[in-house]
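Quick notes on the structure that follows.
For this view, one protein chain was removed and the others were kept in their places.
Going by the order they are written in, the chains are A and B; count residues from 1 in each one.
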Amino acid sequence: MDAAQHEDVSKHMGQYYVVFVALLCLTAVTVGVSYLHLARPAAIAVALVIATVKAGLVAAVFMHLISERKVIYAVLIITAVFFAVLLLLPNLTTFEHHSGLPGT
Amino acid sequence: MSVKQHTAATGNGHGHGNQDHGHHELPFWRKYIFSVDHKVIGIQYAVTALVFLFFGFSLMMMMRWQLAYPGQPLPLIGNLLGETAMPGGVMAPEFYNQLGAMHGTIMVFMGVVPLAVGGFGNFVVPLQIGAPDMAFPRLNMASYWVFLPGCIAMVASFFLPGGAAQSGWTSYPPLADIAPTGQTMWLFAMVLIITSSLLGSINFIVTIVQMRAKGLSFWRLPFFVHAQLVTAFLLLLAFPPLEAASVMQIMDRVAGTSFFLPTGLVVSGEPLKVAGGGNPLLWQHLFWFLAHPEVYVLILPAMGIVAEVIANNTRKPLWGYRLLVYSVVSLGFMSFVVWAHHMFMTGMGTTMSTFFQITTMIISIPSVVILTCFIMSLYGGNIRFTTPMLFATAFLPMFAIGGLTGLPLGLTASDIYLHDTFYVIGHFHYVVAPGTLFALFAGVYYWYPKATGRQLNEKLGKVHFWLSFVAINFVFMPMFFQGMAGLSRRLYDPTVYAHGRGVQALNVLISWGAWGLGLAQLFFIVNFFLSLKKGARVAENPWNATTLEWAAPSPPGHGNFITEPVVYREPYEYSVPGKSNDYSPQFRAEG
Partner (left out) sequence: MSETVIPYMVKPHPVTGIPNGKFGIWLFLASEVMLFGALFSSYVLIRTGMPHWPPEGGLSSEVLNVPLATLNTAVLITSSITMVLAWASCKMGNLPRFRLWMGATIALAFVFLVVKYFEYSHKFHLGHTPAHDNFYAVYFTMTGLHGLHIVGGIIVNGYLLGPGTKLWAKDPEHFTNRVENAGLYWHFVDLVWIFLFPSLYLL
């Protein structure tokens, strides 16, 4: 049992190093892109996409999410939905207020 | 009681460095104070909560004097509270506001939730699922011991210069940002209480999912456990935004930030010397993101208790068990997307207000389904009107009134008129007071024998019920009429307005109802303590109930069950045709 675990982990070591290097590279990219001073929407989109990729790598590989169980996925999906609600709804509500529509 | 090793491999690696080995008893402070036993912790929560329920209610009983007899000195107590709070025995407006803010805060966060979740959840859930304890017993202990300092901080805030928090339990900025020091203490206490709650909710979810007895599939769980599971998710995911908001309000008050302070704010004729650029509505969004799911935290465990008591006392299975489970899950989900119905009056645009009106209307559906299932459960039953059953049955029309009166509040057209009036107070109190609190009383009368090994006195219980039931309706029913007459809430002297004077007679009625309600609780308090010593002793299953907690001794020992429980059937097998008994417990092989 231990030998199998031993072997199991050592097989994955390569993956961890690759992700480590990828994360450093993506960091360099995100900083580099910021010097291009892109238009606001593009800048936000690029920065968030890169951040999401980095976060995805950390979650999938370092946190073993890629091989995690259904119950954890269920918890995270529920959380993701409410996270989106929390991010979107207050801002949409405030935005509609600020836009000066009749009756607001 | 000995504890049988669980058959599945457990690899118990508890660091038992300083633990007694063999058959030594734990010292008093580890058995009763810093206990890791869920039953002890449950009782700690329950007793603490009951004390704060009575304390929070006492704050209101004082407020009711000012409302019934504005400007009159409060008899007896008036001169004991100092010249700042009650100059010449007359309540100062600032003190009235403190009482109001603290009444709400204490009842919700230090009364109902700790009793419903911390008390009943902790005590009953592991027993109902056949577990020896919660998944993380030490985390459970930590949970209580973070909660209690939070409570102490909250109460201590009354003694700070300027008094306790006085900006409503909702602590809206900008007012809360500039309020006296008690508000900072409120925020700090809330951080502790929220943290305690988060730790607890993790424990509940892991316990319910991972530690069910053999044969106890999800569809065989008592409805009470389903309700607690959904409640735990609400607490887990809804509380953190309020914690974040509390941190930001602390920053505003202590570090001079302007998270919630808009530019150009003028206080007492002087522009406030802050950077500005903040948004008071940000607080409202974050607060209500929690506070709306919070009201479902208040009601769900209560529904769970009502389900258990009704099934047991009708000697019939619960009607629509699966429907109930689906409803409670959808209720939990929907509760996260309705919060801005508390904010209809903040200048929201019509698109967003339409969204929140729709979600609010939708959320009423599962509540109605649940209530209908409970009512259908009564039909054709062989009903025993024990004290718990009286409270559980009364819950049904009371919750119905509370729920129905919420509908005009969820629609902006009528909410424009009713928002921040006494109508709102009537609505939410019907749901929480003769609603949840009655259900919690039902729970106390139902599970007290399991926790103590003795019955509460039925006669005293029935007097407690009837007096409370009558009084509570005298307290809250008139409030709807006051609200429809336009009487604002959080108003120190209603008689300054003509429309207030028009309904002032109702204030007198309500106040006497409230004081009567307070006196009625004496029957409960006396019963509670007397029965500890003098109550009739009971065996494991005095109610002839079917769920797992009634397999354990009364009270259960460490580890709960003498032999490992196995579940053989659904949770409410009452009056099964062909059986000699009118109940078939889940834990008995042959019904």
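Going forward, contacts are C-beta pairs under 8 Å (C-beta built on N, C-alpha and C of every residue); 3 or more make two chains touch, one makes a residue touch a chain.
Note that the structure is a prediction, hence the values are computed from the model and not measured.
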Notebook entry, point to check: Among B:68, B:286, B:398 or B:475, which residue is in contact with the omitted chain in the full complex?
Noted result: B:286
Note to self: I'm checking contacts with the chain that's been left out. Which of B:86, B:102, B:135 or B:318 qualifies?
What the structure shows: B:135
Next item on the list: May I ask you to list the residues on chain A that touch the chain which is not drawn?
Entry: 2, 5-6, 8-10, 12-13, 16-17, 19-20, 23-24, 27, 30-31, 34, 43-44, 47-48, 50-51, 54-55, 58-59, 62-63, 69, 71-72, 75-76, 78-80, 82-83, 86-87, 90-91, 94-95, 98
Next item on the list: By the contact definition given up top, give the residues of chain B that touch the hidden chain.
Entry: 3, 5-6, 8-17, 19, 21-26, 37, 131-133, 135-137, 139, 198, 201-203, 205-206, 209-211, 236-241, 243-245, 247-248, 251, 255-259, 274-275, 277-279, 282, 285-286, 289, 558-559
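Basically, only the chains that are shown with their structure count from here on.
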Check: Inside the complex, what are the residues of chain B that reach chain A?
Finding: 209, 233, 237, 241, 279, 281-282, 285-286, 289, 336-337, 340, 343, 346-352
Notebook entry, point to check: Tell me, which parts of chain A touch chain B in their complex?
Noted result: 71, 78-79, 82, 85-86, 89-90, 92-94, 96-97, 99, 101, 103-104
